[in-house]
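All protein chains but one are shown in place.
What follows is chain A.
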Amino acid sequence: MGSLFRSEEMALCQLFLQSESAYTCVSELGELGLVQFRDLNPDVNAFQRKFVNEVRRCDEMERKLRYLEREIRKDGIPVLDTGENPEAPMPREMIDLEVKFEKLENELKEVNSNAEALKRNYLELTELKHILKKTQVFFDEAMYPPNLPYDQDVYFDDEERVNLLTDSSLHQLKHIGFVAGVILRERIPAFERMLWRACRGNVFLRQAEMDDPLEDPASGEQVYKSVFIIFFQGDHLKMRVKKICEGFRATMYPCPEAPADRREMAMGVKTRLDDLNTVLSQTQDHRHRVLVSAARNIRAWMMKVWKIKSIYHTLNMFNLDVIQNGLIAECWIPVANLEDVQLALRRGTEKSGSLPAILNRLSTHEAPPTFHRTNKFTKAFQTLIDSYGVATYREINPAPYTIITFPFLFAVMFGDVGHGIIMALFGGWMVWREKPLAAKKTDNEIWNIFFGGRYIILLMGLFSMYTGLIYNDIFSKSMNLFGSSWHGVYDESTIEHNKELILDPGNREQYSQTPYPFGLDPMWQLSTNKINFYNSYKMKISIIFGIIHMMFGVILSVWNHRFFDRSMNIYCEFIPQVLFLTCLFVYMVFLVFHKWVWYGALGTVSQSSSCAPSILITFINMVLVKGYQDHEGEDCSPYMFAGQFGIQRFLLIVALLCVPWMLCVKPFLLHRNNKRRQLVTQANGGEGMVEEGGEAAAAAAAAAVTEELHDMGEVMIHQGIHTIEYVLGSVSHTASYLRLWALSLAHAQLSEVLWSMVLQIGLTSGGEGGSGGIVMYLIFAFWAFLTVAILVLMEGLSAFLHTLRLHWVEFQSKFYGGTGYPFVPFAFETILDQAENAVVEQ
């Protein structure tokens, strides 16, 4: 049997590792990725474990690498992802790595601090340059008042101050002190308000915005600043103004009063700026070089560190073997891979050159983890099953059947060739571009869900195309591929004068008596009783599929019972279950087929379609044991075949008998077995008493008896729940499959509405001189958008969810336990993936 049929056989093994070779062995096992280690010290705190220092060193290295990566990203240097997968380095290489990272970090830090100092210097000089330039303008205005009246300026609306400045000459300015500086632009309003309040309006502020943003040396961000100059009188005010400036983190610069001095200073600043520029670019070059060389290796380094860290995490789960100076590990290994694990261990010991590691199989009563070996195709389907519940160890796995039934049941609800093609193309594209798409790691959850289910989407699309052909639906229209079997025999005037005309299936001229070769006849598309016909057809189809699906589930449970050696379950559960389902629901399916075959347009009166009894009524009457009077002389019989009433009654009695069978037989048998066992133990215990005269055995026997009683109650309740669930379930689950019909109907109707209400408007709008084309162009876009958004995406999602439910509830409840826990092997692959995703998310 393939491994998907049941989960793999697992073995609990004990590993004795020499302390020298433990690291290399675990490293090899990590590359192999087929071993799940058990934590042998669950009570020990993370920081009290043996290799906590190594883990901490790894954390430290990781921190340094993150710092490097941040710097690399800041400079926009591309990080090379060669896809290579370096092996975990030996423990002694760890020191080299540490030294290397330490050196790099220090170098970078030094470069950064140098650059920051230089940048700060540069910033100061630039600010000073701006101040000199802007204040020059202020002073010029003050000395040579331009023609414009000043009171237009916002800062001069105060009468008093206008006088102060317009009258000002250089002579007067000398009595007035001033402070010039630079401040963040967004702080200006508060700054101004504060100045005015604190100095009671006795200062005068002018400010001008600097056009170019400046780089903040600490954070590296671009900030906008403004130049300001404050005039005031007296030392007291000067103190205050300075305090406020400091409070608002404004930088103040000395600004000479004489114009000549200012000009000189500006020249000096300019030359110093030029010098600084060259130095700064050299530092930047150096930094760039360091980072580029680091960027080349950083991926590999990261991987190495992650690997070392995960190895030590694993080693922390091991027990210390004091006597032999080794480590003891316990792990689950798939039996099929024991050889591989042995080989990996041998490689590990060879690398370190110490004594070989020893692998012992332990016997255990513990439930092993569930491990299904999947490939990229089956993985998605297995995930669907696992999200309901991981299979109990070695029970039947529904996943292989789901591969077919899932897309099929989906397609029954989603049957439309057009929508199926869209879906299949999308799935196909994802499958085709699998590798490049998978390499692009994103944390976009929606995309990851679609991409993870690409094979499901592809299959769903293909199956929808198939059912679409059966329903003969393409964007709600039918295709006449083979020529309809129906023919109109009416002449033109009849057609023109009658709104509706009937075609008679019994008439060979109107119906050729050979059905349309594949799918539904396109003629139905035009008929007014299309919905009636479709409903009857799809409802019956749903019930048939549902019962086949459920029956299949019940039959699968045999394999479970046989595998787990529970033959009692076959006689006490499986057989009555099958009988119950057969007598009631398979019989109903039989009625459906019988009605399809037996009744028709041709043939005798009793076979005519007008005579056909309703299956629903027949079935209800069967359960109510209601008979019909068979009227003599009437051609139409309420029965479909002879002896139907007797057969129905017999089937009903069998079905009803199944209920107590399911309910009582198993608890009764268990009870009897227990009694027998008790008698045996009591007999033994009696002998023991005679021989040893001890009371312990008697006490134990008494305890066992009470336990049995307690157990029996539980078994009874459990069996009761089980039976009620099954009996009620078969009715409600059968009805539940009608969702296949309901969704299919809704889908067909919605797409028809979309066609007739949207696209038809475009198709019928004629218009002069091609204006209809433009209308059509717009309307088509609208229609196409709605088709994809509503019919494919939303309807697809809803059909998907209903299919999921049909599998989880209706199908799996018949046989699936789902109480296992998954096998999570220690594998570098998954660990690196997770770590990288964490990096991407940051």
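Points to keep in mind about this one:
In this section, a residue touches a chain if its C-beta (ideal position, glycine included) is under 8 Å from a C-beta of that chain, and two chains touch if they have at least 3 such contacts; residues count from 1.
Going forward, contacts and distances are computed from a predicted model.
The complex appears with one chain absent; UniProt names that chain "V-type proton ATPase subunit" among the candidates "V-type proton ATPase subunit", "Thioredoxin domain containing 16", "DNA polymerase delta subunit 4" or "Translocase of outer mitochondrial membrane 40 like".
Residue-wise, the contact with the chain that is not shown comes from A:Lys243, picked out of A:Lys103, A:Arg120, A:Lys243 or A:Lys376. The chain omitted from view is touched by exactly one of A:Leu80, A:Ala117 or A:Ala190, namely A:Ala190. One chain is missing from the display, and on chain A it is touched by residues 45-48, 52, 55-56, 59-60, 62-63, 66-67, 187, 190, 193-194, 197-198, 240, 243-244, 246-249.
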